[in-house]
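With one protein chain withheld, the remaining protein chains of the complex are depicted in position.
After this line comes chain A, so read on.
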Amino acid sequence: MNDGWNIVVCVKQVPDADDVTIDPDTGTLNRSGAPAVLNRPDHNAVESALALRESVGGTVTAITMGPPPAKAVLQTAVGVGADGGVLLTDRAFGGSDTWPTSLALARAAAELDADVVICGEESTDSSTGQVPPGIAAHNGWSQLTYVESLDPQPEDGVLVGKRDVEGGYERVAAELPVVVAMEFGANRPRPAGLHRKIFAETEFEPVEWSASDLGIEDRVGLANSPTKVGGMDTATPVERERIRVESVDELYEYIAEVR
């Protein structure tokens, strides 16, 4: 452990949540107008990865799965300080739900000989939060989810995480390799350095791996996804009275009435 840890950070490109709209007539999602951005919770994951590298030494490698334009989120990670990036891209991945997605990321993390894999809490587009435990489960590694802060103890080969739990917190020491899901907002992500940002956008080229490079070409994609979307409905809006009152006395009258 003298030469530090291999730290892998998983990032995802998502449509900017603020710009996704629902077509009121068809009930379908209109994502075309939404610019693609780095999933917001992943900024906390990248920051944790960089801070961990500062603490124990080693390297930070960003990985993402997606079509070629997803390279942009690797550039974002490299721009703030990741050492390199891997793009998992292949038509075979199309239609993957969390099971094959976490398999692909797990294989890539194993290929990178990861000691620590850091993810964001969940993605803003599908918000399952299942990929980090999925990566850990596929590889039989330990996991720390809902992590507020990390305390590496390289001399013991463990990573201690302070986890948010219902009603409080716990501190858990996890054996390496470990998969971490950082809580959204757990830290303040650093800005990109100008030179690094220019490098990321002009010179950096990610390593590209296909499903067959990972030996999982027949285990990913829609066909290997257990869950299927059976339908999409617009949420039924709740009808409210929308009465605007002018004074607290008037408001009190209404409250007294309903109590």
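Everything that follows uses one rule, which is that a residue touches a chain if its C-beta (ideal position, glycine included) is under 8 Å from a C-beta of that chain, and two chains touch if they have at least 3 such contacts; residues count from 1.
Following the convention adopted for this analysis, contacts and distances are computed from a predicted model.
One subunit of the complex is not drawn; among "NAD(P)/FAD-dependent oxidoreductase", "Cytochrome B6", "Electron transfer flavoprotein alpha subunit" or "Mannoside ABC transport system, sugar-binding protein", its UniProt record names it "Electron transfer flavoprotein alpha subunit".
Of the listed residues A:54, A:170 or A:205, the one in contact with the hidden chain in the full complex is A:170. Residue A:160 is the one among A:72, A:110 or A:160 that touches the chain not shown. Take chain A: the residues that touch the chain left off the picture are 17, 20, 22, 27, 29, 97-99, 102, 125-130, 133-134, 136-138, 141-146, 160, 163-175, 184-185, 224, 226-235, 238, 240-249, 251-252, 254-256, 258-259.
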